[in-house]
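Only one protein chain is missing; all other protein chains are in place.
Right after this comes subunit A.
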Amino acid sequence: MSTRIIANRDRCVGAGQCVLVDPDAFDQDDSDGLVVLIHSEPHSDDEVARAREAVNVCPGRALSLAE
């Protein structure tokens, strides 16, 4: 079963923490600063670890992982 990143834009506060953790997976919308997923399925252990860190540092609790 693969891991999937879920982003809840209603909860996002646009702090950009996820982008700092993994700019290959996360970006922000220029108009409202909210999270944009570049890809939502981390594959390598490294990518999954970064996704977990992004979930942990998100100040809006807007990110979660479905496994």
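The rule is short, and it goes like this: contacts are C-beta pairs under 8 Å (C-beta built on N, C-alpha and C of every residue); 3 or more make two chains touch, one makes a residue touch a chain; residues count from 1.
In the analysis below, contacts and distances are computed from a predicted model.
A.B. asks: Quick one: the chain not pictured, UniProt calls it what, "Propanediol dehydratase medium subunit", "HprK-related kinase A", "Tripartite-type tricarboxylate transporter receptor subunit TctC" or "Cytochrome P450"?
C.D. replies: Result for the unshown chain: "Cytochrome P450".
A.B. asks: Of the residues A:Thr3, A:Gln28 or A:Ser64, which one touches the chain left out of the display?
C.D. replies: The one listed residue touching the chain not shown is A:Gln28.
A.B. asks: Which parts of subunit A face the unshown chain closely enough to count as touching?
C.D. replies: Touch set of subunit A with respect to the missing chain: 13-17, 19-21, 23, 27-34, 53, 56-57, 59-61.
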